[in-house]
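Shown here: the complex without one of its protein chains, the others still in place.
Take a look at subunit A:
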Amino acid sequence: MSWSAPDDIFFSTSLAAYLDKKLLVLLRDGRKLMGLLRSFDQFANAVLEEAYERVIVGDLYCDIPLGLYIIRGENVVLIGELDIEKEELPAQMVQVSEAEIKRAQKAEKEAMLLKGTMRKRMEFLDLD
């Protein structure tokens, strides 16, 4: 794999343009990681410095610090450049502690399970 010339950074699909920038990385398991891109390769493996996971449940969110991360490229869905002049999140969202967001996640999971079982019970009605 040849190294692109400096000008190519701006026109190609390489992640070089994102180096040292604060990014949002979406993973296949739905996690949202944020941090500074320090390194990458042709598989979209990435090194994120000062990484944290932003957990969002409804209008609550929490940033859980992770430190230095190497992400295997096969898990990467999207790498987004955050516009520093724009708000990262809608105004109504509230930052909470890690304990509280974990509680909210558990409650959401249970609500989903309940929704699932209720739907199963209604299936015999053949409404759809």
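The criterion applied here is as follows: a contact is a pair of C-beta atoms (placed from the backbone, for glycine too) under 8 Å apart; a residue touches a chain by one contact, two chains touch by 3 or more; residues count from 1.
Here, contacts and distances are computed from a predicted model.
Student: Determine which name in "Glutathione S-transferase", "2-phytyl-1,4-beta-naphthoquinone methyltransferase, chloroplastic", "Sm-like protein LSM2" or "V-type proton ATPase subunit e1" the UniProt entry assigns to the undisplayed chain of the complex.
Tutor: From the choices "Glutathione S-transferase", "2-phytyl-1,4-beta-naphthoquinone methyltransferase, chloroplastic", "Sm-like protein LSM2" or "V-type proton ATPase subunit e1", the unshown chain carries the UniProt name "Sm-like protein LSM2".
Student: For subunit A, enumerate the residues touching the unshown chain of the complex.
Tutor: Residues in contact with the chain left out: 11-15, 18, 24, 26, 28, 30, 32, 44, 54, 56, 73-74, 76-84, 86-90, 93.
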